[in-house]
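Every protein chain but one is kept in place in this view of the complex.
As written, the chains take the letters A, B and C, and residue 1 is the first residue of each chain.
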């Protein structure tokens, strides 16, 4: 990762130029800058999918935003609405197209959204990837109903957003962590039950107990290889496991019989479309939800921010202030 | 498997007694009689989930059928409608509750359906497990649309039903087999494209080619461990893999990244509810669909029928005539 | 309405006898006892669809409840799960089959549910008709998402339940009434915005203003002829109007162009199935929701209770204690 002097972007027809104010980091960005992201992205590349900025210029025909507006870019620039498809997923910020670790950026007006007014720039900058992924999994695709049970793994960005959205949607939340202190913090955010998976290694059994033997309605699977089979045991018949990330590795042995005999839906979950981003923002505004930020770095400290992320000790999001 | 003399069943309130005319075999039944089914079922047990009979007596309050009607039992006797749940799945015919390899049986009126009139007894007897599983996967849950691409594996009972229902729903069908002769027969049933997976081992790549690089919209996964990872490569972004059976084993290494990055839905698929059975029968009647029967055995030849099934050379269903 | 001495009910196979503790009134019951309900129901008939009681006896094979349990009957005794159909709707409590204004009743175990433990008998007795209708409209069928806008009409039983469920689901609620005092009470229950339709006759325009010109996502239409056309103007493009009741008459002139050009869904809404009742109870328990009771009458005051209902001045539900 090296700094570069780039020309000031210009707003073509339908385009929006904005000056970055804050950005946030995702695990995907870490893989990207370490060259471990698969598939490999073309270089050079401005990293970071998530950022918020102020509009400084608009091109001909732009009607969705005006100069001075606070906006964020949608992760998948061409996924505006509806179901995903290859073409709609071909233009993700931070790879393959340039991301937000820049002074100014230009995007198509269809690919940007206004951010909720009650949020700081750093808070707003956490929404595009982790926030929308959690929303897409639980609300847009998962259609969570009040009273349903959501099981969350750990206290990373997606899990904490999922906790906040699940509570806003009236669900009951069970969350795991290896740290009692972090679990206490999730309780303050509304978690109904917590499981320390270091002291309760069989968290799947504990989740079943907490649900009268039924299992969770919805699990946000962020662990991957290390947790997936436990998730298959913690879910209810007919339940849904949204596969978000693979923090503990990708390849695992799966007993397909577990999926079959329990009528489970294992749903791969990409970030989400722009319409979903706007729907999420409306809910965030109504509920005055504040994204949880672990630590804020300055623009020049970006390398330290990535290093901190790789330590894995954060609770919520890591941000960069411009 | 030993024959037993059982008392003639009596129709209690809301119950229906019927004399069996024909039955059909499923792979599950084979596992059951060989004691390989997991979980183990209580013994003694009358095997076979699938059968058709003629009503000989009805209990007080029965309004859904009358004496003389031709009926079949729904696989899950307590799954009448809606989503599955543990209690609704607790009473499957042929284990844990008695099945159809009997002279007469008694069932609750809510658990039986009329069979399409244009079918022979043997044809009608093939519907409850394999037929309804295919219907539930493609139509009820999968909501197949005209023009969508369905990829089917092999020529067993579920796959052949899936072929027939997919064509009735206006989809395009690609089907695999190791036998050119069987593939020819699938063409006669409407298959649009065929792949011999012995001569084209990379059938996943071939399926992608046949869909202009997009992949299939829906795959009915019957192979299990031996085919699942190929299915993950043959499906389109946002597509659906219905996990039905595990003919080639249960446990396989899965790269969760494939599920995640393509937004795939892997959906475990139990047989289906009674309302679905009736909806399926309506479609079968309208389209004059005739289930494909490979071979019919007599009641006394039941052991031979199971042996024949274990040979795996059948095309469509194996039946027993009473 | 005359009192009658009936034999003590007996629990046949699969049946449950329970002693009534409390009941509640719905507008439908009023029409029923006044002989104005269409279609006319066979007489004699025990009125009231809604009641809660304690199980005193169970028949053979009953596993869903045990003696001593507190239960309510599902409005549609045969609509257990899934979509409605004529046969499933053929057995509603309080007409055509006997209702709850009785000392004891017997029902099939599939038609009863446990009530939330934190509720009084009277509170629990309000759930079967008004509660489940609101749940079915907003949550089960309407799939409300956090941040969506729900517009409610008046402060009758269904509207107040809808307010409570909409808030539990994270929606924003706009509610109308002719009484500022009642509107204040809805605010205490969580209403985000209120409209006095006496002082603001054009409440449809006001609702549009409150939603930045977009309109409500979901309207629960209880007024019927007097309000439907205003609802068509207050709803957003692609929004949903659940038609629940017709307090101000049934027949109205409708401009179909409004439905067409705004892609509106006008959805008739029957009460709901038993699975939905259980899902609702789970949410009520989690959120410690307490149904709003206007007034409680004794068993002997039942005629007064009906008279009070016809006055239309209540806020929430009218109950009877046994």
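Quick note on the criterion: contacts are C-beta pairs under 8 Å (C-beta built on N, C-alpha and C of every residue); 3 or more make two chains touch, one makes a residue touch a chain.
Since the structure is predicted, the reported quantities are computational estimates derived from the model, not experimental observations.
Contact with the omitted chain, checked across C:263, C:298 or C:313, is made by C:263.
The chain not shown here is touched by just one of B:169, B:254 or B:296, and that residue is B:169.
Interface note: of C:51, C:116, C:170 or C:245, the residue touching the hidden chain in the full complex is C:245. For subunit B, the list of residues touching the undisplayed chain reads 139-140, 143, 145-148, 165, 168-170, 172, 192, 279-280, 282-287.
Residue positions on subunit A in contact with the hidden chain: 12-14, 80-83, 85, 88, 273, 275, in rising order.
Although one chain is not shown, part of subunit C still touches it, namely residues 38, 83-86, 89, 214, 221, 224-225, 228, 237-238, 243-246, 250-270.
Everything that follows uses one rule, which is that only the chains that are shown with their structure count from here on.
Residue numbers of subunit C whose C-beta contacts span two or more other chains: none are found.
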